[in-house]
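Below: one structure in structure tokens.
Note that this complex is displayed minus one protein chain, with the remaining chains in position.
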Amino acid sequence: MNCKVLENRTIARGFNHLSLAPDKPLGPIIPGQFVMIRVRESMDPLLRRPMSVAGFKPDGSSFGLVIQRIGRGTEILASLAAGDRVDVIGPFGAGFPEPPGAAGELWIVAGGSGVAPFVGMLQPATRPVCRTRVFLGARNSGFLLCADHLSDGADVFLTATEDGSAGVKGVVTDLVERELANGYAPAMIFACGPAPMMRALEKSVSGRDVRLCVSLENRMACGFGACLGCVTKLKTEQRYVAVCRKGPVFDASTIQI
Amino acid sequence: MNCKVLENRTIARGFNHLSLAPDKPLGPIIPGQFVMIRVRESMDPLLRRPMSVAGFKPDGSSFGLVIQRIGRGTEILASLAAGDRVDVIGPFGAGFPEPPGAAGELWIVAGGSGVAPFVGMLQPATRPVCRTRVFLGARNSGFLLCADHLSDGADVFLTATEDGSAGVKGVVTDLVERELANGYAPAMIFACGPAPMMRALEKSVSGRDVRLCVSLENRMACGFGACLGCVTKLKTEQRYVAVCRKGPVFDASTIQI
Amino acid sequence: MSEVDLRVNFAGISLKNPIVGASGTFGYGKLYEQFYDLSIIGGFVTKGLSLKPRPGNPIPRICETPAGMLNAIGLQNIGLEKFINRKLAGLESVDTAVIVNFFGETVDEYVQMAVKLDKLDGVSGLEINISCPNVTKGGASFGTDIDTTGEVVSLCREATSKPLIVKLSPNVTDITRFARVCQDNGADGLSVINTLTGTAIDIAARKPVLANITGGLSGPAIKPVALRMVYECYRAVSIPIFGIGGISFARDVVEFIMAGASAVQVGTMNFVNPHILPELVSDLPELLASLKVNSVKEIVGAAHHD
Partner (left out) sequence: MSEVDLRVNFAGISLKNPIVGASGTFGYGKLYEQFYDLSIIGGFVTKGLSLKPRPGNPIPRICETPAGMLNAIGLQNIGLEKFINRKLAGLESVDTAVIVNFFGETVDEYVQMAVKLDKLDGVSGLEINISCPNVTKGGASFGTDIDTTGEVVSLCREATSKPLIVKLSPNVTDITRFARVCQDNGADGLSVINTLTGTAIDIAARKPVLANITGGLSGPAIKPVALRMVYECYRAVSIPIFGIGGISFARDVVEFIMAGASAVQVGTMNFVNPHILPELVSDLPELLASLKVNSVKEIVGAAHHD
């Protein structure tokens, strides 16, 4: 799928937001799905990079990406200019499950580029019918990515920064702990962010009647189930499953985070 | 040496003229010298591409290249836009020898991208003191590259095209044969172009008292004498010499073309 | 252009064209139906199968390298039984050659596999993977021991009348010795090459990137080595050869065929471009026509005639 870069904005130090227009409109996207982007037409870097879809036009005419520059591939992608073309395949993966019905409450916990899947989820056209409480964490106020976007779509919007420059001082999982201690009881928690954040959440919900769904970022070669490189271990059986096909979102009770 | 692309013009189908400004001015350039350009910062394509310097500002603040798009590296180079940066090393090689003194006559024979070294040679600042007769050949009138430039610098300017759409119909070496037959006697001939052209010239001058100097385009890995990949065989001894260091211009009598 | 004849008879397997998906990069086939109709391609080789399902190695299993990648999947597969029941049936309607890649941990397991595979109608040919650890010989690879290679091939030969292809390891001093032993013991064809053993170090963690320490190097980086080995094997044996290693463009396919391959398998590049096989099938006739070639057959080994 050939895409044209519509816009490339720096949204924080080391983070870019890319808007892409595919030549043929994308089919329906489930938040949590991702695309595989070819860095450039060269054998080095060779492999595509996986990136969550961060918001999309309901008609499939354009979609967004939030890119954290951590290495060579993401540096090159973040240097694309409006008008450049990139080769994208997908969307792949199962995405997040159905949110709770109108009676339940959904909590969304995001850190770093982990905001990406929720940008789409909280768009007017796709917003869950249930009450949503969004927890966004970052180093400082400058790194609360897509905050406007997420707060527009959320019923309750809470932030935590490590230096206290915005919201509560501390890590986002402390905020989750606090809200749980305050007696709020979500039906589901959707989380995307660094592994330590996910593990802290798993601990917080243990023993509670809440379904925690986490989005994993394993190394991927193909993104569509062919290489078996991206697997994660099931908790229940001695067996690996492909994150790109069965995930990237998993019920935290089924896999080893 | 980091260079900024000042301009990229298509000068014929499959041929581009690039103007480059090095960050630090180049030292003096001898026509026939070449640079080695890194296609891009990637391991694929890996090696630099050799390109003759096609004209230069006497102060070293900019220089030109005539690029024929024949493969992946030249395609990428020909797609550079004004403002882009490229990594260049050089100039390398010995270049063309001193042209004849005022009493002699210099013939210049060029085909295809072989015009490049002569663009610089015939600039007002570097033009030889002797009389120059320039022979330029191409498929048709659309491929007579840098013709204005060369004719401005030449005393006599002759062209040959295979379809007769400009100048004489035929190949450029026929024109050289004709002028020799007409009794014109150059002291030296400088030639750059496809191997068959060079070999035809060698035949034309054999038995005559004229020094033929040809510029070779051997495959090169380094461009500065380290790899010994670019060698050509001496006619006289059973020995190979590095084209990038001893050439790329050779007295045709010393090497096997 | 439409006149270029792409058909190949590979050791008794009819391929409508020489473009085949390589083992371990093509799952059990179906996966690629989301991208194209499988009947476009010459065929594919299944992920390496064993008697029992295998969980494979811990992660990290993959690592990008310059123009290549390392993998240490550890031969994860669903096992022969599930393959027959769940995958093979679904391929019946597909008009393409299905080659089953298989391995054992002992010589006996290889033979048991060959016996069972021999009976399967939907299977066009068998590819023996000898680049895997031999448990009875302390984990050294079958594919680097010449005697075990001969033994495995000859016993599998007795166990099946299907076309039998042996996939050779490139991690040997002289691949032609292995090629000859396979031919002498009844192999119908060779697959050249499997991955080169390599590693990468995680400098922050001060340990190898891959949980398995080493992995198999594949992709464009290995193409020159693969081409050399195909070239050497072509001179050493008369059975047909699948050329494998880093194939990315139609011109790579032609390089392998001229070096001596009768057909090719494409692995890693399926990950980079899942449409690559149909693209090669459609680019090949034009390229061959421009080289004044009328059929694939006529240029097999063309680089050897001087």
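Order as written gives the chain letters A, B and C; numbering starts at 1 within each chain.
Just so it is clear, a contact is a pair of C-beta atoms (placed from the backbone, for glycine too) under 8 Å apart; a residue touches a chain by one contact, two chains touch by 3 or more.
Note that the coordinates shown come from a computational prediction; the quantities given were computed from them, not determined experimentally.
Looking at C:V4, C:I40, C:V107 or C:A200, the residue that reaches the missing chain in the full complex is C:A200.
Touching the missing chain, out of C:G68, C:G104, C:G125 or C:P240, is residue C:G68.
Checked against the full complex, the one of C:V4, C:V107, C:L120 or C:V225 touching the unshown chain is C:V225.
Per the touch definition above, the residue from C:G43, C:G104, C:P208 or C:P240 contacting the chain not shown is C:P208. Screening C:M113, C:A259, C:L277 or C:V296 against the full complex identifies C:A259 as the residue touching the chain left out. Take subunit A: the residues that touch the chain left off the picture are 43-44.
Think of the hidden chain as still there; on subunit C it touches residues 65-68, 70, 144, 171-174, 196-201, 203-204, 206-208, 213-215, 217, 219-225, 227-228, 231, 246, 248, 251, 254-255, 258-259, 291, 299, 302-303, 305-306.
On the side of subunit B, the interface with the absent chain consists of residues 38, 43-48, 89, 218-233, 238-240, using the contact rule stated above.
Just so we're on the same page, only the chains that are shown with their structure count from here on.
The set of chains touching subunit A and also touching subunit C is given as B. Of all chains, B has its CA centroid at the greatest distance from the CA centroid of subunit C.
Centre-to-centre separation between subunit B and subunit C, using Cα means, comes to 47 Å. A separation of 55 Å divides the Cα centre of subunit A from that of subunit B. Annotation for subunit B: residues 43-44 touch two or more other chains. The multi-chain contact residues of subunit C, meaning those touching 2 or more other chains, are 66-67, 220.
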